[in-house]
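What you see is the complex with one protein chain gone and the rest in place.
Take a look at chain A:
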Amino acid sequence: MELLSGGDMLVRALQDEGVDLIFGYPGGSALHIYDAIFRQKSIKHILVRHEQGATHMADGYARATGKVGVVLVTSGPGATNAITGIATAYMDSIPMVVISGQVPTEKIGEDAFQETDMVGCSRPIVKHSFLVKSAEEIPEIVKKAFYIASTGRPGPVVIDVPKDVTNPADRFPYRYPDKLRMRSYTPAGKGHSGQIRKAVAQLLSAKRPVIYAGGGVVQGGGAELLTELARRLNFPVTNTLMGLGAFPGSDKRFLGMLGMHGTFEANTAMHHADVILAVGARFDDRVTNTPGKFCPGAKIIHVDVDPASISKTIVADIPIVGTVQSVLSEMLEILKSSDEQPDQSAIVDWWRQIDDWRERHGLYTAPRYRTDGALIMPQEVIRAVYEITEGNAFVASDVGQHQMFTAQYYLFDKPRRWINSGGLGTMGFGLPAALGVKIAHPDEEVICVTGEGSIQMCIQELSTATQYHLPVKILCLNNQALGMVKQWQEMQYEGRLSNSVYEESLPDFVKLAEAYGHLGMKIERREELYDKLREAFAIKDRTVFIDVYVDPSEHVYPMQVMPNGSMRDMWLSKTERT
C-alpha cells in the first residue's frame, strides 16, 4: 500500500471524493496541506482575499451546482473568519466541507499562537465536526464529512486538522474507503406511504389549495416533480425566498414569493387556503408572521427531509418525513394511477378569486412603483435587467432592500439560479457567492445584485475576480443608505435614522472598480437606464461594476404588518394597508 503523509492524504482523499475546486487562504497551521496542494494538478485552489469570502464562494458554488463546496483555512483568525460563512450555509442547508488548520496536537489548550477551539466555535452552526487525532483517520473522516454534508438535510461540516497530523515526515498507508458504516446517522429516505396516500386524498378534496415550496425543493432536486404536480392539479404555487426557481416564475400558476415581502396574492391566498402543501419549507418567522394567526382554516401537509422541521412552529396535520424527490414522485404515481381529479368547479372559483387579488394589488399585473418620476426606481432596474438577460442569468444577491426587489421582480424559471442568504441574512454574501457561481458556470451570465452597504462588506473579493478573471456583473442599487434599516426606522421609529446613512462618505465605485482592473459605470439619469444597462451587459469579458443611483426614499412593499399581523395583513405602500 502507498505511504503518504497526512497532508498528502488529505489532498488525495479530496481527489478521491471527486473534488476539483477549493476556496481558501493559507497560514501557518495549514502550510503542510498547502504544500500538498502545490504538488498536485487535479484540484484547483482559488486564493480569496478574506476567509469569509472563501466560505461564501464555496457556498455560491454549491448552490449553483448541487455539489459540496470545499474551503481550506488556517487556524485561529483564519478559522474564525470563516464562521459567518459557515453559519450562512448552515441556516440555508448548503452542503459544505470546511477544513481548518489547527495548532499541533501537543499545543492544543496552551493558548498557542493562532490557536482557537474551532470545533467549539463552530459547534452550533455545523451539521457535524471532526478533530483529527491521527493521520490514519484522515481518509475515513473525509469520506464521512462529505457524506454527512451532502445527504439528508445538507449542511456544513468542519474538519479541524492539527499541524503535526499533516507532517510530511510521517507517512502512513493510504486507502480511501469505498463504504461507510455509520450506526448513528441514517438520513431520511422514502416517506411513509400511508401518509402520502392520506396527503393525496387531502389534496384531491381541496377547494382552496396552495402549494408552498421552499429551498428544500431546490436542494433536493425536486423542482421538476413539483412543477409536474402543480400543473397536473392546476394548483397555485408560492415559493419562499429560498425556494425561488423551484417552480417556474413565469408560469401563470406562480403567485410570487410569500411572507414578509411576499406578494398580496400569495399571502392572501395562503391566509384563505383550506389545504396547504408545504414542501421543503420550514415555516420560518419571515413567512408565517404571527404563528397564532397563520392560515386559520388550512389543513397542513408538511413534507420535509428533516423531522425536526416538522411541527416546529406550525403543527402539521399530515407530516411526511422523506426526501422531496421520493415523496413527490410517489404522490404523482398515485395521481396518475387513479382517475380522480380535484373538484374542478371549486378550483376554477379559487383561480377567479386569486386573479381578482392579482388584478387589485399584484406585482405583475401593473407596476406598483412610480413610473413617472425623474429618479430611477430600484424595481425598474431589476425589471430592466430581467428583460435584458431574458430571465436566464444566475443572480447572487446581498442582503437588504435590493435583495427583496430582486426576489420580487426577477422571475426565475429554473432552480439554482437565485443565490441568496435567506436564513442568516448575511451582508457581504453577494459578491463572493457570484464569483463561486461564475467559476462553476463560466459561460453563463452571473450577476451580483447588491447595495452600497452590502458590497463594502466583502469588496476585497474584487481582487479575486481580477486574479482568476471572473467577469461577473455587479449591479449596485445605490441609495446612499442602509435601505432596509432606514425603511424600518421610518416605519417604526418615527424616522429617526440612527446610523443608517453614510453622509457623503461613500467611495467612488467606478474608480474603485477601475483600481482593481475592472470596468466601472455609473447610471444616474432615468432616461439612460436601459441603454447603459444594455451596454454593460454586452460586455462579456470584463467584470463590470454598475453603480445605479436609485430613489433613496423607496420602500419595499408589500410588507406584512408586525407585530401581531396575520399573513394577509400587509402594507401595500407607505399609505395603503389591507
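Structural remarks
As a working rule, contacts are C-beta pairs under 8 Å (C-beta built on N, C-alpha and C of every residue); 3 or more make two chains touch, one makes a residue touch a chain; residues count from 1.
Keep this in mind: contacts and distances are computed from a predicted model.
Comparing "Ligase-associated DNA damage response DEXH box helicase", "Ubiquinol-cytochrome c reductase iron-sulfur subunit", "Acetolactate synthase small subunit" or "Cobalt transporter subunit (CbtA)" against the UniProt entry of the hidden chain yields the protein name "Acetolactate synthase small subunit". When the missing chain is restored to the complex, the residue among A:Leu3, A:Ala308 or A:Leu497 that touches it is A:Ala308.
One of A:Gly18, A:Gly120 or A:Pro173 touches the chain omitted from the figure, and that residue is A:Gly120. Here one chain is not drawn; of A:Ala135, A:Ile148 or A:Leu431, the residue touching it is A:Ile148. The set of chain A residues touching the chain not shown comprises 119-120, 123-124, 127-129, 131, 148, 182-185, 306-308, 311-312.
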